[in-house]
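First the structure, then my questions, so here it is.
Note that one protein chain is taken out, while the other chains of the complex remain in position.
In order of appearance the chains are A and B, and numbering begins at 1 in each one.
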Amino acid sequence: MTDLPIAAAEEAVAATATHGNRRTAPFIPLPLTAARATTLAGAVITIASTFMSWTYTTDFPGDLTVSGYPGGLQIMTLIGAILTGVVALGTFGLTGLRWLTPSRTNNGVLLLALATLGTTWYTVIDIAAKLGGLANLDPGGFVAFIGALVLFAGALALPLDRHPEEPADAEYYELGRAEGISAVVRGYAWLREARLHHSELRVPDARKLNRWLQRLVIVVVYALGLKILTFGLATDYSDIFIGYLIVLAVGVWGLSAGGLLKQFQQLTQHNKKFSSTVGVLTAIAYPFAQNNELWANLGASVLIVGTVALGLNIVVGLTGLLDLGYVAFLGVGAYTAALVSGSPFSIWSGTQFPFWAAALAGMGAACVFGVLIGAPTLRLRGDYLAIVTLGFGEIFRIIVRNLDGVSGPKVTNGPNGIAQIPDLSIFGYNLGDTHSVGSFTLGRFANYYLLMLVITIIVVLVFTRAADSRIGRSWIAIREDETAATAMGINGFRVKLVAFALGASLAGLAGTVFAHVTNSVVPDPYVFSGSVPPNSAFLLAAVVLGGMGTVSGPILGAALLYVIPQKLSFLSQYELFAFGIALILIMRFRPEGIIPNRRRQLEFHEDETPAPGNRPMGDDTVPATTAGA
Amino acid sequence: MTALLEVEDLRVAYGKIEAVKGISFSVEAGQVVTLIGTNGAGKTTTLRTLSGLLKPIGGRVRFDGKVLTRVPAHKIVALGLAHSPEGRHIFPRLTIEENLKLGAYLRKDTTGITKDINRAYDLFPILGERRKQAAGTLSGGEQQMLAMGRALMSQPKLLMLDEPSMGLSPIMMQKIMATIVELKAQGTTILLVEQNAQAALSLADQAHVMEIGTIKLSGTGQDLLHDEGVRKTYLGED
Partner (left out) sequence: MHTLPQQLANGLFLGSMYGLIAIGYTMVYGIVQLINFAHGEIFMTGAFGALAVYTNLPSSMSIWAALPLMLVGGAIVSVLIAVGAERFAYRPLRNAPRLAPLITAIGLSLALQQAVFNWYPHATAGKHFPQLPGGPFHIGSVDVQSGDLFLLGAAIVCMIALGVFVRSSRTGRAMQATAQDPDTAKLMGVDTNRIIIIAFAIGGLFAAVAGVAYGLKYGQVKYDIGFQAGLKAFTAAVLGGIGNIYGAMLGGLVLGIAEACATAYIANVPGMEQFGGGAWAQVWAFVLLIVVLLVRPQGLLGERVADRA
C-alpha cells in the first residue's frame, strides 16, 4: 500500500483540541517534538537492548544470555519495538510509512508502545521472579526495562484522541454511596476522561487502490497471518507464548486503532470471493506448512470445535436462543456415526455406512432430537429453552451411560463407550493412512483436518446463506424484538424451531467426524462444563468471546479458547474459572465480542448513544427506549 | 412568587426519536393545570419524565424549589409529587387496601395512614366495600378510583393524573370528573392530562395544547374552551 490521499492532519502543537465527542490531548505535557523524539529514542533503546544479554544463566526459557543476537522473549520485544517505531514514524508523517496509520491518530502508537512495554516488563519481571531476584539480570535487561518505559512515556506525551472532559457539575449516580466522597468522584471522572476514543476516526477508502494491489495485499496479509499463527504454535515455552500473546493482542489493537484493520475489512468486503478463496487456500496450506501430526491434530480439533461453535451461533447469535446443551447434539451425531461405523463394539457391528450416509444419519438423528426438545419449549419464553437444553445436555450423558445392558437396554456400552471405530475411507482414500502429495506427506490427522475443513466450509456456507435469506432475516427480527416480529407476520415458533433444528443438525454433522477422529465415543465429554473441550460451556464461551452472529467470531473464539490452554498448560486447572470470569467480563464490557456484528453492536450499546454529550446513565435511570409499555 | 412546578425547555427522547421537543410550563400551588392533545403528542412522556421514570435529554424541572432532573423516581414521590399513571396500573394481585397502603409506602405515621385510607373510602365508597378484594377484579372505573386514591395516599403537593377517564363509560367518566372537581375544591394542586378536552378545559385554571412534542397553545381553561382552533380539533366541532 502506498500513501493514500489524506486530508492533511493538523499537527501544530500538542495542545488540547475538542471536536464533537472527543478531544485530542497528551497525558504528559511535553512539546510535540520532544514527545516524538522521546518515543523514537525509546524504540531505538529497546531495539538495541534485544541485542544484549538479559540474564547470566540459561535457566530461563529461550536462552537470553547471548549478546549480539536476540532470542526467545527478546524477539517479542524486538518485534514490538520495531513495529512501534515504524508506525510512529509513519504517524509523524514520514513519507512511505504513513499508510501504517491511515487515521492519523497517535493512539495506535500508544497501544503498540504498551504492547512493547507489556512484553518487555513481563520478561524482565519473569526473569527476576523465576531465578530469584534482580541480581539475575544483566545490564541488557535493565536497558530493555528502561527503553520500553521511555518508549511508553514518549507515546503518552503525544497528542492522543480521548473522551471529552467531564462537565464540572457532573453527577455520578452509578457510584451509589461513594458519590459523597469527593476523591472517589474525582478519580472516577479522571478515569472517564482518560479513556481513549478513536472509533469515530475516519480512514481513507482502501477500495480506491488498484484492484491487483488490493488482491496482493489480501494474499500478503493472509500469508502473514498463517506465519504468525505457526510462529505462535511453535513457541516451546509458556513464558514465550505469553509474551507472544501480549504483543499479538495489544499490537493488533494498536494497528486497528490506527485504522489498518478497518481498511483491510474494506478490502475483503470489496473482494469477497477472492478473499474467501485465499482464506480457504491458506487453511488448506496449514497442514502443508509444517509436517507435524501434533499440529494437524490441533488444527483438526480447532476446526471441530469451531464448526460446532458456528452451528451454535445460528441458535444463539442469529436467533437469540440460549442453548446450553448444544454439545449433546454433537454427541447424538457422534454416537449415531459410531453405531453405523462397523465398530465391533457397536450393536450393529455388521453395518458399515459409507461416510455420506453416516453423516446424513448423524445429522438426521440430531435434528430429530432438536425438534423433540425444541417443540415443547420454543413456544414459551426464551429462558425456558435455556434450562430445558441444560437438562437435555445432562440427561443425554446419563442415558448413554445407562444404556449398557445393566442399568438399561444395551445400546451404547455405557461408560466404556464404542471403541475401535474404523478410520473413514472416502472414494478409496483411507484417512487413517499416511499419503504423499508431491514432496509433502499427509498423516492421519492432516487427512482429518482437510475433511473437517470441507465440513467447516459447508457450515460456513449454510450459515451465511441462511443469514442472508428470508429465514435469516426472520431470525434476526425475532432476536431483536419478538413481539414486533410476530406482529409483522413472522411465525415465531416455526422460525425458531427451524433455527434450533438446523443448529442441532450441524452439530450432528460435526459429531460424525468427531467420532472417527477420536476412534471412540464415550459419554463423559458430553457435559455442560468440563476440563476438555468441546463442552457446552466451552462452545458458548467461544461464541460469546468471538462475537455473536458473525461467521469468523466463533471460529476465532474456539481457536483461542482451545489453543491458549494447550500452550499455557499451567493454566489448565484454572481454565474453567477463567471461562466463567471471561463470560462475565465480556458481557459487561464488550458484549459484542472480539469481532463485532455491526447490527448487534448497535443493539448492545443503544443506551449509550442517545443524546449528544450524554454519557451512559446511572442505575436508576432507565433509558427511555426500554422503559416504555 | 415562584410556581410549585416549573418545566423549562424539557426534551425527552426514545432512542433517537424525540417525543418531547422542548416544552415549558408551570403549575402554581392550588391550581388545576391541564395538558390536552391528540394521541402521541407526548403528554404521557412528559408526566413520566416529571416523575422520574424517564430521563430527559435536556431542559430543567424544578419542583418545590428543587431540581428534579437527575433524582431517581422513587425519591421524587417523597418530595410531594404523585403520579397516577395512564392505564391505571393498579397492582392486580394485591387487595384494594394493600394498594392504598402502597400509596403511603413512604409514610411512617400509622394512624395518619389509617385515617387517609378511610378518607379514600369516603371519597370512593365502593373501594371501602371491597377492601379485601384483589384489585384486578375491579371494573375499569373502580380501578381508576383506586389509582387516584392510591396517588392521594402520599399526601402529595402536586397530583398528576394521566387520562383518568380513558376507556370509561360516560357515567363513570362523570363520576371521575366530579371527583377531580371535589379535589380541586379541597385545594389539591393537579396536573391533569386528558383526552376529554371539554371536561378538562372547563375545570382547568391553566391549559396547554400539545402537538407532536411541543406546546402549541396556552391559556386559561376558559380561553381555550372558546378558542376556534381548539374547538375544531379537540372538541369535535366544525
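Convention: contacts are C-beta pairs under 8 Å (C-beta built on N, C-alpha and C of every residue); 3 or more make two chains touch, one makes a residue touch a chain.
Predicted, not measured: the structure shown is a model, and the values here were computed from it.
A.B. asks: Which listed residue (B:Ile57, B:Val77 or B:Ile190) would be found touching the missing chain in the intact complex?
C.D. replies: Of the listed residues, the one touching the omitted chain is B:Val77.
A.B. asks: Where the complex has a chain not shown, which of A:Gly71, A:Gly93, A:Gly279 or A:Gly408 is the residue touching it?
C.D. replies: A:Gly408
A.B. asks: Using the document's definition of touch, tell me which of B:Ser154, B:Asn196 or B:Thr233 contacts the absent chain.
C.D. replies: Of these options, the touching residue for the absent chain is B:Ser154.
A.B. asks: In the complete complex, the non-displayed chain touches which residues of subunit A?
C.D. replies: Answer for subunit A: residues 316, 320, 322, 324, 376-377, 379-384, 386-388, 390-392, 394-395, 398-399, 401-402, 407-409, 478, 481-483, 492, 528-529, 537, 540, 544, 548, 573-574, 576-577, 579-584, 587-588, 591, 603-604, 607, 619-620, 622-623, 626-627 touch the chain left out.
A.B. asks: Can you list, in ascending order, the subunit B residues touching the missing chain?
C.D. replies: 51-53, 72-75, 77-78, 82-83, 85, 89, 91-94, 98, 101-103, 105-106, 150, 154
Following the convention adopted for this analysis, only the chains that are shown with their structure count from here on.
A.B. asks: Give, as an integer number of Å, the spacing between the C-alpha centres of subunit B and subunit A.
C.D. replies: 52
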